[in-house]
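Omission of a single protein chain aside, the complex is shown with its protein chains in their original locations.
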Amino acid sequence: MPLLEVRNLRHTYRDAKRGDVLAIRDLSFSVNQGEFISLVGPSGCGKTTMLMCLAGLLRPSQGVVLLDGQAVAGPPDNLILVFQEYNKSLMPWRTVLQNISFGLEIKKLTFPEGNRHHLERLLKVVGLSDFAGRYPWELSGGMQQRVAIARALACKPEILLMDEPFGSVDAQMRFELEDSLLMLWQEFAITILFVTHDIDEAIYLSDRVLVSGRRPSEIVEERAVGLRRPRDQVRTRSHPEFVEHRTRIYEMMRTFSEQSPA
Amino acid sequence: MRKLWVYLLRTLLFALCVAAWELGARGNPELTEFFPPLSLIFPTAVQSIAQGELPRHLGSSLATFLKAYALAAFIGLTGGVLLGRWRWLFHLFEPPIELLRPLPTPAMIPIAILIFGIDESMRIAITVYACTWPILLNTIDGVRGAEPVLIHTAHTFGASERQLLLKVILRAASPQMVTGLRISLGIALILVVTSEMIAAVDGIGFYILETARNFEVAEMFGAVLVLALLGYLLNKTFVSLEGRAMAWYYGSKKREAR
Partner (left out) sequence: MRGPGRLQAESRLWGYLFLLGLLALWEVLARAEMVNTLLFPRVSLILTYLGKLLTAGDILAQVAISLARSLSAYLIAALFAISLGIVMGYYRVVYEVVEPFMEMLRPMPIVALIPVIILFLGLGWQMKVFIIFLACVWPILLNTIDGVRGIDAVLVHTARTLGASPMQLLRYVILPAALPVIVTGLRISVATSLILMVISEMIGGMNGIGFFILNAQRKMRVLDMFAGIIILGGIGYLFNFLFRLASNRLIHWHLGMTRLTRR
C-alpha cells in the first residue's frame, strides 16, 4: 500500500468577483514509503493548491487524499508542509532554536535523548549551530529556509511536503540546499513530496518526477529517475539519463502549454 | 563636532524660551496676574505640592486613570481578539461600531453623567469608552492581519485552536495591540482631565480649572507643568517597555525595509 494516495483530486476556488478558478482538474498519483518524489509544473498551475489539499489545510472540491489508508480530513499528525514563503512562515518573535522547537511544543513531543539535545543535534545537521539564539530576520534567505526545514524535521514526520522551497535563493545556495536536503532525507529516512517549477531540480533530487501542464493541474507525464545516489551536482547533471529526462519533460511541458487550456 | 553644535543650539533655544518667559513677565508687572514669571511659579508649585493639595488631586486623577485604562485594555483586547478571530461576530458588530465610531467621544460625557451622576464612576466610564476604541480597532486589525502563512504553519504542525491563539495569533497581533494601548494612553489622560473639568470636585483637571477661576495663576501653571511631566513620564515608560517587548518586531521591520 502506498504511503500517500491522491485520487481524482479537483479543486475550484470560489471567487464571486473575479469568477471561479479551476486550479486542479483531476489529479491522481501515489507516493511510496521512503520515496523522494517531485512534481514539476509551471507557476500558477495549482501546485500550492494541491499541497494545501494534501496537508489537510484546504478541503478539495472533489476527490480524496489517503494517508496510510486513512482519508485526510484535517492536518494529519505525521505529515508536515514546508511553505514556499519561508520568511513568512518563521515566527519573527522566536529565536532560531525556539522556532525549531515549535512543533515539539505543539505536539508535546519528548525525545529520549532530551528535547534540547535533539534540537541542538538537528541544528548541527543543518549547519545552524552558531545561530541558535538569533532571530530568523537576522539570517539570510538560505538559512531561513534551513530553519523552516529543520523545524519540520524536528517532529520526525513520516512525510514532508515541500512547496518550491528553494525558489528564491541564489544558484550557489540552491545547490547547497539541495544537497543538504538529500542528506537529511537519507538520515531521517522520511518520504518527501517536493514541488517545484524547476525541471533540473526535480530530476536531480528525485526517484520519480511527475509533470503537470498549465492550470488546471493534471499529470501529463511521469518519469522514474534511475540516477545513482549519492548524486553530485556536476556529474549527475551531465549524465545522459539526466539530459534525456530533461529534454523529455521540457517537451511535454511545451506541448501542454501551447494548447491553451479552455 | 556636529553633535556639539546641536547640543549648543538646543541649550540656547531652551534658555531663550525660559528667559523670554521670565523677562516678559517681569517687564510687564501689570500682567503678573495672568502671566507670572517662572521664578514665581516654581516656588508656588513646590508649596502646593508640600501642602498636599496638588498631590491629593493628582492622586485622585491617577487612580481614575489607572482603573479606566486597565478596564479599557481588558475590554479592548478581549473584544478585539474575539471580533478579529470570528468573522461572523465582526460582521454582527460592524454596523453598531460604524455608527458610534465617528461620534467625537466627549459627546458621550453628558450621557455618562445621566447614567453615573458626577462621581468617579462617570469619569471612569467615559474614559473607558474613549480608550477602548483604539485598543479594540487596532487589536481587530492585528488579529485579522496575522500572516496567513503563519496560521497555516501552525495548522500543519497540528496546533489546536487554543494553541494557535496563544502561540501565534496573540503574538502576531501584539504590535498592533501595543499601538492601540499607546494611543489610548494619551486619550485616557485627556478624558480624565476633561471629565474632571466638566463634572468633579477633585482631580488635577478640577484643580487647574479652579485655580484659574480664582486667579491663582502660579498654582495653575504649577499643576499644568506637573501634568505635563506626568504625561511625559507615562509615555516614556510605555515606550521603553514597548521597545523591549517588541524588539523582534522593530528588528524584523528594519530588515524588511532594507
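All chains are identified by letter, namely A and B, in their written order; residue positions are counted from 1 within each chain.
Going forward, contacts are C-beta pairs under 8 Å (C-beta built on N, C-alpha and C of every residue); 3 or more make two chains touch, one makes a residue touch a chain.
Note that the structure is predicted; figures quoted are calculated from it, not measured.
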Fill in the blank from the handout: Checked against the full complex, the residue among B:66, B:111 or B:166 that touches the missing chain is B:111
Handout entry: Candidate in contact with the missing chain, chosen from B:166, B:228 or B:245
Key = B:228
Fill in the blank from the handout: Across B:63, B:82, B:212 or B:246, the one contacting the chain not displayed is B:212
Exercise for the section: List the residues of chain B that touch the chain left out of this view. Expected result: 5-6, 9-10, 13-14, 34-35, 87-88, 91-96, 99-100, 102-111, 113-115, 186, 189-190, 193-194, 197-198, 204-205, 208-209, 211-213, 217, 220-221, 223-224, 227-228, 231-232, 234-235
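Throughout what follows, only the chains that are shown with their structure count from here on.
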Practice task
Averaging only over C-alpha atoms, locate the centres of chain A and chain B and give their separation in whole Å.
Solution key: 49
Completion exercise
Counting only contacts in the complex, chain A reaches chain B at residues 52, 55-57, 75, 77, 79-81, 83, 85, 88-89, 91-93, 102-103, 105-107, 135, 137-138, 155
Practice task
In the complex, go through chain B and note every residue touching chain A.
Solution key: 147, 149-150, 152-159, 163, 167-168, 171, 174, 248-249, 251-252, 255-256
